[in-house]
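Here the structure comes first, spelled out in structure tokens, and everything after it is commentary.
All protein chains but one are shown at their positions in the complex.
After this line comes chain A, so read on.
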């Protein structure tokens, strides 16, 4: 992250405050409760994994965190301020969000898409300045997308495309990345590659990450903390070692599951018994 960005970002939010603070957050759609009176605190500088079965409320929760939807009840704080207190571009400089299905890109090249990540900084009328160019370059280098900078995004493979979208989020200069199942359309190799990138962003560049993942083992491998939802409620919350454990997994997914240690690393691996 460049010096100017850090200075910009330090301007809003409160130092030392939790990344997210949720109090009594509820959400419903036409009478059906999706999230039920949720209390949750997420810390900065860590990778948080949201797991749980289909329909448990994971995607809705990340939508609320990314301000794509508003809770019906309760309060969400982001970096020490109410989440609604941020102005639009100010919020976009703090938090970048990747939806589950990224939209079609209308013939844009990779570089043009990544450059759009600078919109929150220069706005509708400002010129693309030198530090914008630097941020775009850096984002593309970090995600290894420089080689197809001039190719239309639509012609890229699924894994390459996801990396370009990640590059756009990085170019956005936000400290907090919120990703909704970024690996669901990728094969195993590309899943691992994508998640390693996310992990590195957290370790080397002090980003905070909230990520929805389907695969419990991938989640355990990547995240510092796993939060499991079921029926709109948090049913488990803790480091992966505590979550990937037979009784816990059965409670989350409702099927009998076993766990063994990965040969070599000793990391716990869950499987359907």
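What we mean here is this: a contact is a pair of C-beta atoms (placed from the backbone, for glycine too) under 8 Å apart; a residue touches a chain by one contact, two chains touch by 3 or more; residues count from 1.
In this section, contacts and distances are computed from a predicted model.
J.: Pick, from "Glutamyl-tRNA(Gln) amidotransferase subunit A", "Cysteine desulfurase", "Fe(3+)-hydroxamate ABC transporter permease FhuB" or "NADH-quinone oxidoreductase subunit L", the protein name that UniProt gives for the chain of this complex that is not shown.
T.: In UniProt, the chain that is not shown appears as "Fe(3+)-hydroxamate ABC transporter permease FhuB".
J.: Return the single residue from A:24, A:107, A:158 or A:238 that touches the missing chain.
T.: A:107
J.: Touching the left-out chain: which of A:48, A:93, A:142 or A:207?
T.: Considering all chains, including the one not shown, the answer is A:93.
J.: Taking the entire complex into account, which one of A:66, A:210, A:227 or A:257 touches the absent chain?
T.: Considering the complete complex, A:66 is the one touching the chain left out.
J.: Applying the definition given at the start, please give the residues of chain A touching the unseen chain.
T.: Answer for chain A: residues 29-30, 32, 34, 52, 54-60, 66-68, 88-93, 95-97, 99-100, 102-109, 112, 116-117, 119-120, 123-125, 152, 154-155, 172, 181, 212, 214, 229 touch the chain left out.
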